[in-house]
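Quick one: this structure, given as structure tokens, is what I'll be asking you about.
Removed from the display is one protein chain of the complex; every other protein chain stays in position.
Chain naming follows the written order as A, B, C and D, and within any one chain the residues start at number 1.
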Amino acid sequence: MSLIEPLQAADEDGLAHGIAKTSRPGFVRSTVFGSPAAMAGLGIIVFFVVVAIFAPWLEPYDPTAKTGPVYAPPSGAHWLGTDDGGGDMLSLLIAGSRVSLGVGFLAALVAMLIGGTVGVLSGYFGGTTDTVLMRFTDYMLVIPDIPLMIIAAALFGRNLKNIVIIIGIIYWTSTARLIRAQVKSVRERVYVKRAQALGAGNRRLVVKHVLPQVAPLLIANTVLMIALAIFAETFITFLGLGDPSTISWGRLIENAFTGEATINNAWWAIVPPGVCVTIVILACTMVGQSVEDGLNPRLRVGHLSVKRFRVRTPAGPEASK
Amino acid sequence: MAPPGADARLLDVEGLIARYPVPRGLLGAVMRRPQLTVKAVDGVSFSVAAGEMVALVGESGCGKTTTAQTVIRMVEHQGGSIRFDGTEIGSLNPRELRPLRREIQIIYQDPYESLDPRFTVRDTIEEPIRVHSLVARSEDREAKVHEAMERAGLTPPELFIDRYPHELSGGQRQRVAIAAALVLEPKLLIADEPVSMLDVSVRAGILALLDGLRRDGMGVLMITHDLSTAAHFADRIAVMYLGRIVEEGPAREVVRNPQHPYTKALISVVPRRDPDQRTVPQILIGETPNPVNVPPGCRFHPRCPAAEGRCKETDPELREVVGLDPLHRAACLLL
Amino acid sequence: MRIRRLIAAALVTAIVGVAAGCGGGSDSSSGVLRIGTASYIDSLNPFNYIEGQAYIAMQMIFPQFVQYNDAFEFEGDLAESWTTSEDGKDWTFKLRPNAKWSDGEPLTAADAAWTINTTVKYAKDATAVAAAALAHVKNAEAIDDTTVVVHYESPVGNVLAQLEQVFILPEHVWGPKVGADGKGLKSYHPEFNLPIVGAGPYTITQYEKKGTTAFKPYADFYGPPSNASGVALTYYTNADAVIAGLKNGDIDWTDQVPFVAVDAVKRAPNVVVTTIPGSETTNITWNSNPAKPKNRELLDPAVKKALSMCVDRKQIIAVVFAGYATKVESIVGHISPLENPDLGPLEYDCAAANAALDKLGYAKSKTTAVRMVPATTGTYAQEAHQMAYEIVTPTSTDFNVDRSFDIVKDGFARLGVTVTQKVGGDATAAFAVETGDCSGPESKQYTGFDIAMWDWIGYVDPDFMLSVVTKGQWCSWSDTGANNPAYDKMYDEQGITVDPEARRTLVYEMQKIVYDNFYYTQLTNHLGIDAHVDTWTDFSPKLSGYSKVYYTSPRQP
Amino acid sequence: MRGADYVVKRVAFAILTVFIAITLNFVLFRALSGDAISGLRCRQCSVAFKEAQRRNLGLDESRWVQYRLYLADLAHFDLGNSVPSEKPVRGELVEPIKNSLPMIALGTLFAIVFGTLVGVVAAWRRGTFADKGGLYTALGFYSMPTQWLGLMLIFFVANAIGLPSSGIKTPTLGLFADASTWALFSDRMKHMFLPALTLGLVLYGDYALIVRSAMLETLGEDYVLTARAKGLKNWAIVRSHGLRNAMLPIITLVALSLGFIIGGSITVEYVFSYPGLGLLTVEAIDKRDFPLLQAIFLLLTLSVIFFNLLADLLYFRFDPRVTT
Partner (left out) sequence: MSSRPPVIRVEDLHVWFALPGGGELHAVQGVTFELREGERMGLVGESGCGKTTTILAMMGLLPATASVSGKVILEGKDILIGGEETISPHRWNDIAMIFQGAMNAFNPVKTVGAQIAEPMVLHGLATRKGARLRVAELLDLVGISGDRADRYPHEFSGGMRQRAAIAMALACSPKVLLADEPTTALDVMVQAQILELLVSLSSTLGQELGLTVILVTHDLPVVAQVCDRTAVMYAGQIVEMAGMSEIYHDPRHPYSRMLFAATPDLLGDEEVASIPGAPPRLDREIAGCPFRPRCDSVFEPCATLSPPRREPVAGHEARCHLNDPALTEMAS
């Protein structure tokens, strides 16, 4: 039986060389579930997704209707008060989660699809394909993202679809670079070489060996991208370039600004949407970051620490082992 | 004279050359700096027969791994011929090569790296069958996997078959890699430093396994930097220096009676197990030159303790040494 | 934060101390009227400007023949008196004697004649902006130093209203700029050659396009002098900041109180809020190009009327304008003394509207509850389609167009008509309305949109507002694409009708045509809201853009 | 010389990128339906007038000729004329740039100083309260929408500490009576404070995270263990090994982000009515002022390219390993 004893003990001297930079099955699950911050982040995301899905049932009022006086402070009837149009802030906030999260998820998906594809093609095939794609990516990278987003939103018409596409198109580059680097390193892994030496075709190599390895990074990146996309939506909308027919958190911040919430001392119209955005972005960042950190074993080893190893007294209970 | 059983020769490499360009950069291209090449493999000839284990020995950077990669056509070569089982495979296109990929299998140095961490043992060993669409029925496939595992010493197979690499020890992982190679029943197995990453206590097991396969008639080409291992397990040893084989012969002959000054030096620095037999290392000056700038004449002459004037001019051929086993050949003008 | 507060306090002390040390008085801005505004002076060249604020500023520095008084009647500015010939073609203006330019040169009839003649000469290109007010002018003639005669090719109905918009320029400054083709006039930037040579109550001593522009009283001004020791006009990019500036004492007066902020501003101590009749009307703009290819049912006034009947204007006034607006029916708006009082009013009655649409044959679809337009034949044949439209809305309005749209959308929805919003900046919206390519063939123009929601800022004289629905304004000011030859003829006629009563009849008739055809559905006419600190009095905000009194009258007790 | 090739390559790439950016800039604004003139709306905008304007801008020429004209103009640093104001774009840009730069510099400086400080301390004291505090504050600011943070500062801070929340100077200061240089300067600083703080806080979050993770990575390197073995004290290790090496990725990322800051300051300027480049952009979009937009966009792209190049060169300067 000792033959199959897993070599846990090897980790002990393994302090100095860390853990192999490959992701094992269940890696994402274990890193997320293993980190309290990531768990909190995941909980927040799930909470908001649930709110967004059940928004129509959760809204106490019709968010588009005037259901109270303009800028009524929070009260029993309107928990978070009303906005400059007399709409119920809580309902607006709930309704806004739909568009904000929707834009976030969809734009991140677009970025992931484009970036992932370019990254995989570029990293896997290398050579001219790589050069051409990466040059293109380099050029895309130097375009100032926010101004381009604004200009594009202003010039190509302002609806949600365009905003999603614009954000996705602008943010794919970093995904592509990241994925390319990862694919390139996976491509050089011996097991890929081995499979190739076996005669396995490109499709098999990509689908069976490369993609599963880059998947955790892609997931982490997508989660971070969701945060960026939500951010970008508030940005575009704030400058009055959002889709006017939809309610999003960005729109609520814009309303607070253009609707003179500050003059009317209506903090309840200013604070909540920003808090929601901040919390969701924070949550996405925590989840994405923990997966990325998990992928980077370097960060787990600290040779410098204010904490010191402990000296046990020889009489200690453990020492007599 | 030809190696034994010329007809039984499985792999016959003749004058193999593999080079790749050194990137010279934009400025270099603009200023028309000469295009430099790394002469990784620079005219290597050797053969492996069925039931024979040949060890390709040398220091890092001598071109032994490139040679192996070239033989399995993972690295393009610029000259020479590679004949496998009587067929010239050096010029086959990828499609024609596919059936041959079954016949030649390779295992790598680092068993931590050579297994896909997301594949179970079954997935890994099954993969070659799937890639070559060999066995359609899943029961047959399973049987083949079991058989390969048993041959590789992973018994009982049920214990391991559903494990992931991180749940195995280093030796077990290397056995999985070997099983994945065996499942296609290859004729030639190339083992690239098969034990150098393993703990001393399990190395012998892996090597014994390879030895067993050889006995069963498989040809084995072992790439190693460890002369002791090579001396113990290989039938023949070929010593490489700077992209060229400098000495070749039966394993015991080469280590006990080295002819080439390089081999002599190499053997002198191998630490012996017995503390009472303290060796007198014959340490060579300098380090192995960069394979970009191969010295003219004998490539070993700048470091050779016995070099003469003519060594700077004439590039010696690999040839028999008078008064020795006819299979023992060396490339030195002084012999 | 405590440290920061200390630092801030220290800074303030330092500023005050330093200012007191080297300035004459204890408060350097004493007597200076500080105006905050959310629009800026883009230029001080009468031949090359866009913003309304620039027009006001030029009024303060350049002489005009006449200007309005607060009853919106004409009174002399540089002109003391004027007469017109029998045929109405020659107008003689008697100018004030002893008027002087701010650089000391005499201001004479020659300057006035030169300004008019030069403007007319290059009207096609370089001076087009100013030439709009000199339509039909043949030339001007300086009889002597104080008499100038303007010769018209034909009689003109609103000469004074037109000439009110002409700024008289010093020939000795502008003359050398003309060049061969007059282009030099347009590219001359007096704001960069301070102080500007003018003759109004002020000269400008500092100009910052997006900052503060300083108006210094001109001692030799021919009219009543400024009560303030100076005027500082500061541009703010948003109304929020203006209000904040008013509250914390950075400015004394603003013309830009946002509707939703009025109540909050009113609560502020020492701030007086005044409302004035506004010149801005909001509307639903219908594409009325008779040749529009699609959704031709919207050309039918009956359809447009029915749709309009279900728009709750009261709610728009309540939500969007916080009550600071009134309903309006005529295109010329309440500002014009020639507003036709007999139009409408259009009732808010969704039931009647539904009935009307039913009667017109646009039945609701059983499945979608959206009304359907049956297929038609003929030149402009169209297939059966849903009554679903896109409404173009510009963003840069000073009211909340999105909320207005929401109310219109709700109203239309109750009639089984769905609308979606298409947004853009002012320019983008204009572009959308003109379908983008006014350089293309006329048949393509005004074909791409159905409905827009916009606003117009009218003038006292109705001529301009009446012109925007003429064919002549296509690809210029027209946003409806209206093309009504009979109306256009009446427009030309009112232009040359000198008799006020005859012109009034014509103008009433024209307003009725616009109303009956529903080129626009007029929604609201909003009030202008000014706010000032109570240390200043005697404001005439309603004369903004009409008179020099606007800047000169406020006084500090 | 070491890495001449590297430098040449980076510079060549930057130049090529500039050219592509210029071309992209040209194409982008012509891919839209309608041209710069189509949306023009003014008192004098008759059909004939617009035609004349088109001729002035060369819009009646073929695309190819337009492109050549555009390049030729750029070669003379001629960015064309703004459509609505008909003034040279170059002039329109000067004042906003002069306004924006100090504010952005102040905010960036704040972010770099505090971000580095907090990042280093957090990484060094990993797992302690200082780390968690620093990390979560940084994450918090990093996650805040800039415009919202600005609004919050206006709402909760500006009044409380008596700082102006809009504009760039007190309107009448020095207008009708002379003001001292110091008064003007301090007034300017007061107006700059909140926008710069907003920008600085958001960037601070970003930088602190970057620095922390770069430091963590560095502190995981074996030479740090060696340094400890050599008897170096913690702070000495942080300073002479940790920071020195973490500087490489930090310099790169900071330089890269600098290129994007101007773009990022758009909403800050919008919220605080700060008359800089950002506000100008918003206005230009509203007016469909293509030449101006094009110039701004080009400027921003060039700044990104410039900072990219700077990052590359700094990397080269500080990392002896870079040779090719």
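As a convention for this text, a contact is a pair of C-beta atoms (placed from the backbone, for glycine too) under 8 Å apart; a residue touches a chain by one contact, two chains touch by 3 or more.
The structure displayed is predicted, hence computed values, not measured ones.
In the full assembly, the chain not pictured is in contact with A, B, D, by the touch criterion defined above.
The residue touching the chain not shown here, chosen from B:Ala191, B:Leu213 or B:Ala231, is B:Ala231. For the options B:Ile178, B:Leu266, B:Cys304 or B:Ala330, the residue in contact with the chain missing from this view is B:Leu266. Residues 59-60, 169, 171, 199-208, 225, 227-229, 231-233, 255-256, 265-267, 269-276, 278-279, 281, 283-284, 287-288 of chain B touch the missing chain (whole complex, contact as defined above).
Residues of chain A that touch the chain left out of the display are 1-3, 5-16, 34, 302-303, 305, 307-314, 316, 318-319, 321. For chain D, the list of residues touching the undisplayed chain reads 221-223, 225-232, 236, 240-241, 244-245, 248, 318-321.
Definition applied: only the chains that are shown with their structure count from here on.
Set side by side, A-B and C-D show the greater C-beta contact count at C-D.
Here the CA centre of chain B is 56 Å from the CA centre of chain D. Taken residue by residue, chain C touches two or more other chains at 238, 240, 244, 395, 425, 428, whereas all remaining positions touch fewer. Under the contact definition stated at the top, the residues of chain D that touch 2 or more other chains are 270, 285.
The touching residues of chain A, when paired with chain B in their complex, are 3-7, 20, 22-25, 189-201, 204, 208-209, 212-213. Listed in rising order, the residues of chain C touching chain A in the complex are 238-240, 243-244, 258, 260-261, 263-265, 315, 319, 322, 393, 395, 400, 402-403, 405-406, 420-425, 428. Remark: chain D residues 33-34, 37-52, 54, 84-87, 95, 160-173, 175-180, 182-183, 186-187, 189-190, 270, 273, 275, 279, 285-289 touch chain C in the complex.
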